[in-house]
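Dropping a structure here in structure tokens format, bear with me for questions.
Missing here: one protein chain of the complex. Every other protein chain is in place.
And then chain A:
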Amino acid sequence: MDFRLTEDQRALRAGIRELLAGRFDRDRMRAALDGGGDIGRELWRELGTAGLFALRLPETAGGVGLGLPESVLAFDEIGRALLPGPLAATQLAAGVVKGAAEGEAVVALAEAGRPVGHLAQADALLVLDGDRARLLTGGVLRQVAGEARPVRSLDPGTPLWRVPDLAAYDGEPLPNGARVRREGALLTAAEQLGSAARSLESAVQHAGQREQFGTPIGAFQAVKHLCAGMLVRAETARTAVYAAAVTADPVEIAGAKLLADDAAVGNARDCLQVHGGMGFTWEADVHLHLKRAWLRAGQWLTAADAQEALAADLA
């Protein structure tokens, strides 16, 4: 047993971080948000070229042949950078939807009772319905998009649409829908992790610089303890997510999603508090992480469903 990251895994993570730092720095992130959450086709293609979407496709199918742990590390970085778009759904559809593996296609996610993100840019729609999954494309997708109505989205990085009842629309069934849901939940948990870590860094940086009463506020226990709590949340969630990636166990994934949602939402809230009035402004990035975290907490596996799965596991 050696739970630590391998050299290759560290290198992969560093590579994705570098790619995102170069292609999606804060200015680009802000511009994307000001543009209404455009996913940026060019960057999407670059991610495809870097192998993000084909990461888990076997090499014989033109993929990279890596596993869930590597995907989790990549999505951790994506969450940290606040990259918009239905990345998990697109990776899960790679090999099935034409162009998804290469970053040429965008695959959006639709779940019953919830608005759909990035519908206008979607080349396919991954519909999750309990333990079943299917893909809507072509004319059917256009029909859905035509009947959809835009929502004033809470998350400025994710344009949302209310769609008609999807039960009426036929699509191509995906084998093993339960697994699709689990893996989507895990990748989303990884994004939450990156966001939680970014919020922690931002809070610590601010607490070390901002002075009140003639001293950095990070010297005060009240602030220090908020930051310590953020680290504990992030690290507990991190080990849960990493372990779930290794085991791919359904109950473990449910636990990982639950704790990662808590970490992302809780850390963003505490980060906002540490920033004081500045944290409440549009200019600070804190609210962007909080809003995205709320959005992701409602996707793939909600807290209620995760808790029921975890309860059912008890003797």
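The rule is short, and it goes like this: contacts are C-beta pairs under 8 Å (C-beta built on N, C-alpha and C of every residue); 3 or more make two chains touch, one makes a residue touch a chain; residues count from 1.
The rule is short, and it goes like this: contacts and distances are computed from a predicted model.
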| item | value |
| --- | --- |
| Chain not displayed: protein name in its UniProt record ("Acyl-CoA dehydrogenase", "Heavy metal translocating P-type ATPase", "Protein ImuA" or "4Fe-4S binding protein") | "Acyl-CoA dehydrogenase" |
| Hidden partner chain, touching residue among A:R30, A:R45 or A:K224 | A:K224 |
| Selected residue (touches chain absent from view) among A:E18, A:D34 or A:D313 | A:D313 |
| Hidden partner chain, residues of chain A it touches | 1-6, 9, 69, 200, 204, 207-208, 215-216, 218-221, 223-225, 227-229, 231-232, 235-237, 239-240, 242-243, 245-247, 251-252, 254-256, 258-259, 304, 306-315 |
